[in-house]
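One protein chain omitted, others in place.
Take a look at chain A:
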Amino acid sequence: MSMTILTVDDSRAMRDMLRHSLVAAGFRVIQAEDGLHGLEVLAAEAPDVIVTDINMPRMDGFGFIQAVRQDEARRATPVLVLTTEVDVEKKNRAREAGATGWIVKPFDPVKLVDAIRRVAA
């Protein structure tokens, strides 16, 4: 069965781009527009990997990852942060929040797929 990836990003262009790249790799893609929406989606879906942005309205990536980690059923789900942030301090915050990995945009679709496969393994 193909893997399901949840992408959380407030930019529709970015979501579309992610969908385009991930669907091409044979993944099933579900999307959310921000952290809060992501949590709503997670109530009904169990993705294999989550890819989230950091800067989003309503609930940012840090809050989202924290909430995901507090959910017993989702604690083991790998969460990759996909961001343009290069700040080490933010990277550490993401790590403390419970992120599995950190990818700096702009992303190379092939390598992103590669990274997803690795963390999901």
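The criterion applied here is as follows: a residue touches a chain if its C-beta (ideal position, glycine included) is under 8 Å from a C-beta of that chain, and two chains touch if they have at least 3 such contacts; residues count from 1.
Simple rule for what comes next: contacts and distances are computed from a predicted model.
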- prompt: When you check the chain that is not on display against UniProt, which of "Chemotaxis protein CheA", "High-affinity branched-chain amino acid transport system permease livM", "Aspartyl/glutamyl-tRNA(Asn/Gln) amidotransferase subunit C" or "FeS assembly protein SufD" does it turn out to be?
  reply: "Chemotaxis protein CheA"
- prompt: From the list A:25, A:59 or A:120, which touches the chain that is not on show?
  reply: A:59
Message: Touching the hidden chain in the complete assembly: which of A:5, A:49 or A:99 does that?
response: A:99
Message: Considering the whole complex, not just the chains shown, which residues of chain A touch the missing one?
response: 10-14, 16-17, 20, 36, 53, 55-59, 63, 67, 69, 75, 83-84, 87, 91, 94-96, 98-108, 111, 115, 118-119
